[in-house]
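One chain of protein is taken out of this complex; the other chains stay put.
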């Protein structure tokens, strides 16, 4: 899929802080949690709280984005993720088109930029972008026409901002004020699409303490500089925490020799009932899904009373509706001119 | 597709009679015709009759399911069937998402139950399920959350209830009162997804006489216990019938040695004009489609004046609209709670 790979060397450069924002500091793209202020994140969470009610209604639909066009540009397959964005857009009354780029644009040897120019000329309002390469969404946001917004639905290891936002939503919805909370993130921090975003968001929101629990081989270098406490022993790390965020183990990483085996991983880093008992009594257990049962988490914990894993899915729709409506709802006078 | 196969031994167990019904006997799932009372089937057919008018209008749309989410969960490809359910849902103003499970859920090694839990957490209102294994829709209905309904769009040989219902609709629409009718079902009863459902529905609706016409090798054992008259000679079987339901021959069964050849099958069991003349003068000819012309039916009959085969397709949309609206329309106060 050569064509779909951003071909500018600028891709991996530093992010201009202003790229995500338009006129008067309005959110124009959502590419990463980094650069979002505490008031802005709080506004997103507040807006999502109002959509949670919409989703629970019999008529789960509001006309906020009627006549808007959302295009899901998926450069790698992810039915689950695509479905959440499609649902969020439809419940806002937008029109949704699903485009699988890997199987279409390259057929005629067209470059990614030409494809984008073409799609935006159809007067699309938002691209929801999923790509295996870090920085792909940034690359697209940098080159996109003024009337189009970009929503990053996951790129490489880099960022998956709506996942991090729905995690923050989940914590606030169940545990309230961040300043009083101890939060532990457990597992493969190094390869996680969301761990870095979660840490950043927790810091911005003023979480009392953020811990990471992982083997040395699955931690980024200088992870302490992110403002976290590092634990290599899960029992010590879970002591008295209020929130446990389990990361998904990428099984394909196993082959690389970074990890011994699923069984051994579970012995050392898996969350079971006995370890969960070390946390605060009302601690909640989170996981981005789909969980590898018996690898990073025991089924009795995943399905147990402290698990909010499935609720995260429900909240995810509301958070995506919030981001979409804040980005597109504000562009009332931004129709493309001919 | 190991993951997509229901893995509980309970799958093949007997159906609890109440599984399809919710509070106050309201239809909650539609899994099979068995267990549906005559008044309920009649109500479905009456409701479908009203939607037939909607489909004939210029604006073929009613707002009954606005804001509802219907998810087509297809574990085996069937564009034709999927399209009829998608159209029915859209004409009721529901949002529709198509999910091909075989190509998505198993990618990350997720079990079927985890996939279902995830999708229902998106606050979907209905799963339309198509699966190659008998009992798959029942399995899903047994495990689904209280706010989700299941509509069986065909599972293995077991059941395809909306097909049987549209067949009943067709008969009633064209021939009126069931008690006066002789109905013949012709062909591969043994492997048919719908023959058993048809026989059951005809009995419940009080059809005057139900005949099955088939070679011994294509009949279930103890078929007589279903309350039908068995004929091994098509000429004798068609004598004076008012309705002829041809079954689709599964060509892939040919290889099993159960059948000699398409040519020989046609000689013995195919419906041609000369045999049709043995039926009552105004008899109608039905087929679930797509017909194997020259195998189970002659083109002159399939396209002839007594054929209602294409009308069945039209009626099928109306029947699916009826079932969907009766199941989901009644759940006004059943929004999922957080």
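Per-chain residue numbering starts at 1, and chain names A and B are given in the order in which the chains are listed.
Methods note: a residue touches a chain if its C-beta (ideal position, glycine included) is under 8 Å from a C-beta of that chain, and two chains touch if they have at least 3 such contacts.
Since we're looking at a predicted model, the values are computed, not measured.
The residue from B:79, B:179 or B:222 that touches the chain not shown here is B:79.
Summary of contacts with the chain left out: across B:121, B:218, B:245 or B:291, the touching residue is B:291.
Not every partner is drawn; the one left out touches chain B at residues 52, 55-61, 77, 79-80, 83-84, 86-87, 90-91, 251, 289-293, 310-311, 313-314, 317. On the side of chain A, touch with the chain left out of the figure occurs at residues 66-69, 95, 97, 99-100, 103-105, 107-110, 114-115, 117-119, 121-123, 331-338.
The rule is short, and it goes like this: only the chains that are shown with their structure count from here on.
Centre-to-centre separation of chain A and chain B, using mean CA positions: 41 Å.
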